[in-house]
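One chain of protein is taken out of this complex; the other chains stay put.
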Amino acid sequence: MAEPMKIRAKMEGDAADVKVLMSHPMETGQRKNEKGELVPVHFIQSVIATHNGKTVLDAQWSQAIARNPFLGFRVKGAKPGDKITISWIDNAGDKSSIDTTVAAS
Amino acid sequence: MNRSRRAFLKLAGTTGLALSIGLIRVGQAIAAVWNKTGFESKVTADALKTLGVSGAAPNKDIVITAPDIAENGAQVPVTVTSKIPNTQSISVIADKNPFPLTSTFDFSNGAEGYVSTKIKMGQTSNVIAVVKADGKFFTASKEVKVTIGGCGG
Partner (left out) sequence: MTSRLMQNPLGAAMACTRLLITMTAFAITSMAAVAAEPAAAASAKHSAPLEIKRPASPQPWHRYKVDSQGSSWPQGDWNAYSTLARIATAPPNGPLHYTTPIEGDPALGRQLAFDRARGGSCVACHVFGKETPAQPGNVGPDLSSVGTRHGDDWLFNYIYDPRNLNKDTIMPPWGAHKIYSVAEIKHIVAFLKTLKEPYTFKDPQEDPATRSVPKDTRDNLDPTENPAMFGLDRGKEAFKRAGMNGKSCASCHSSPETAFKTWAARMPRYEPRLNKILGVEEFIARHARATTGGEILMQSDDNIALSIYLHNIANGAPINPDLSSAGAKQAVASGQQLMRRKIGQLNMACIDCHTRERHAFKWARGQYLVEFKGTVAHFPTWRTSRGDIWDIRKRFQWCNVSVRANELPPDAKEYGDIEMALAALNKGAKINAPGMRH
């Protein structure tokens, strides 16, 4: 079941500027819940971005990335209409992905 | 999140030791090996070793954009721009965090040496960017103060 994401890809000069907001608790494992129990560590470990099917960004994250994590990156040589996909997997094996097309500036 | 996931996570533990996933398959691509030793290093020097960094030179072509004073440590916006040609990766370190290495970003197929994200910071600390370009390593550093709250949070 995909967790919601928000993505926007827009041309800025000769590069596509991509912004993504992912919905994820990014638990450090140090937090206690309402009952006083330690919430297990739970965070996105790996994020892959592709441009027209080719990997452009391969990110490894720790639990030190903020809750509801944000990611911004740029792809030189992209053009309006190109496809950008973002996929992530967390330490529990949960996954999500989203895609969008690059908008003109 | 369903019950079996919760049980799975409980098994994974609560002390920051995440699953050691060798090759993560994300969508169609196979992701880089997750740098377990690096992410579990408690000091910057150890984390740098796991990245293969030795004697990285400070470089003005790496710009760290982050607030001088972050409103809180829960989400500090950090943007790293590397103008060094053939930038292959950027790693972001919060020097005084319990586990300083926060992330590593590998670029290919036209992705620029640029990344923007938000990190957690436990306290005022230097944010260190490590750039790998043409097989060589370079760094930059910026102090980010974390606001201390007035009465509560």
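Order of writing sets the labels: A and B. Residues in every chain begin at 1.
Throughout what follows, a contact is a pair of C-beta atoms (placed from the backbone, for glycine too) under 8 Å apart; a residue touches a chain by one contact, two chains touch by 3 or more.
Note that the structure is predicted; figures quoted are calculated from it, not measured.
Touch, as defined at the top, links the missing chain to these shown chains in the whole complex: A, B. Although one chain is not shown, part of subunit A still touches it, namely residues 4, 6-8, 19-21, 23, 25, 28, 30-34, 36, 39, 67-68, 70. Where subunit B meets the missing chain, the touching residues are 68-69, 71-72, 74-75, 124, 145, 147-153.
Simple rule for what comes next: only the chains that are shown with their structure count from here on.
Those residues of subunit B that touch subunit A in the complex are listed here as 1, 5-6, 8-10, 12-19, 21, 24-29, 31-32, 34-35, 39, 74-77, 79, 94, 97, 99, 101-112, 114-120. The residues of subunit A lying in touch with subunit B in their complex are 15, 19, 26, 28-30, 38-43, 45-51, 53-67, 69-78, 85, 87-89, 91-95, 97.
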